[in-house]
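Accompanying notes for the structure given below.
Only one protein chain is missing from this complex, and each of the others stays in its spot.
Right, chain A next:
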Amino acid sequence: MGQPLLTLRGLTKAYPGVVANDDVSFEIGEGEIHALLGENGAGKSTLVKMIYGLVKPDAGAMTLRGQAFAPSQPAEARRAGVAMVFQHFSLFDALSVAENVALGMENSPRTRDLARQIRDVSEAYGLPLDPFRVVGTLSAGERQRVEIIRCLLQDPKLLIMDEPTSVLTPQEVTILFETLRKLRSEGTSILYISHKLEEIRALCDTATILRLGKRVATCTPAETTARALAEMMVGASFATPKARATTPGDVLLEVKALSLPAPGAFGTPLRDVSLQLRAGEVLGIGGVAGNGQDELLAALSGERLAPRGSVLLKGRDISRDGPVARRGQGLLSGPEERLGHAAAPNMSLVENGVLTAARRAGLVRRGFIDWRAAGAFADTVIKRFDVRTPSAQTAARALSGGNLQKFVIGREIVQDPDVLVVNQPTWGVDAAAAAAIRQALLDLAADGTGILVISQDLDELMEISDRFAALNEGRLSEARPVADLSIEKIGLMMGGAHDMEVAHETA
């Protein structure tokens, strides 16, 4: 493959409490599709942010075609020929495709000329797209095409794609792969970020695997089994899921054939979800982001009401109860997004305690808030979960992610739930805080609470769950004891059998 396009040498980036990238070195060749593989939190996004000029490395250097390459901002990276398609699109719904593309350009041509260019590029790469369509009317896959075309108009040498298939239908994935292969044949290199193994085996020439910020290996995915890739990705800890000795009690929470339409354009519908959660057990629910995790949590917390008879707590139908009534009966929950969902950013920790504990912790009497009791409640959470904060009066947004997460999870645990549902309980939290939160969940389960953990971190789920199920496009697989699982089984549960077959045919 000759001289590499981009060489990374010893890239290191540390954030307070966590080393996101530790001495990462690898090369991306000319005209190569290079996979960057790793679990959430492995440091993939920090690494590409450094390549794209959004983050400055603490140490290490990059060279692009032999020239030193240290972009201080994305515009500089773009000028050097690096383009990026983000996982979350930055498009204006009310504007047309051409207007959106023009907004991202430094000196945009006239709309008519631009529309012609867009049409040319979209035809050349098999990405059908009408430049005058309003973006608000486009599907997720079509929006992604807008972003891709926006990048291709810059004629990039290196195209970075961050989990591009997480929002696509299988058909759209096929089209995307054809486009990427065509780009490769024209000499464009692609850095492809994903944690879908079969996809990478089908598409990529080379794969670099990151784990906990370090480069674990660089290999040729087509010659490596999915199992080997998974083992490199999740590390040795995966091989030995500890079967905890638990004796599950009665069924506390039961979901029966729950179906809910998607809440918005980007939401996922829940399709026929059924599960049972027993006292004292931890049920882990895995799956790729955007496969119905938020929707499942909302349906269980009571933020969205469910069809009658679909959600039962201790045998009682709570489908039509709102969050307050569900809390009253012992079902507590913790959403994924800390700021703005689990907590109000500008309000103090005391007020954020009242947010969910108002009634259950007896902080409200005849409609009036007992601020002294609320302060005591917040102090209890802070003390028991070692939340580092100047005081309980501090605004939630002033806390670090890990400390706020300890507070919002602790807030629910202190209320002594019968059933606790949490989504991504340790997302973006440093290792020590994550371990503390997991331990707290296990302790709670040992006391007889039924815990449902939704997470994208497989390690986490394997560590704390008794049983495991996976969400895929809003469908929940059957839950299986963790002790009986293998990586192939998990892959099948997460990806669905259909996806795997398609990938095998092309492999």
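What to note about this one:
The criterion applied here is as follows: a residue touches a chain if its C-beta (ideal position, glycine included) is under 8 Å from a C-beta of that chain, and two chains touch if they have at least 3 such contacts; residues count from 1.
Operating definition for what follows: contacts and distances are computed from a predicted model.
According to UniProt, the chain absent from the figure is "Nucleoside ABC transporter membrane protein", selected among "Imidazole glycerol phosphate synthase subunit HisH", "Nucleoside ABC transporter membrane protein", "Cell shape-determining protein MreC" or "Multicomponent Na+:H+ antiporter subunit D".
Within the whole complex, the absent chain has one touching residue among A:187, A:322 or A:481, and that is A:322. Of the listed residues A:354, A:381, A:404 or A:479, the one in contact with the hidden chain in the full complex is A:354. Touching residues on chain A toward the chain that is not drawn are 56, 72, 301-303, 322-325, 327, 333, 335, 337, 340-347, 351, 354-356, 358, 364, 367-369, 371, 394-395, 397-398.
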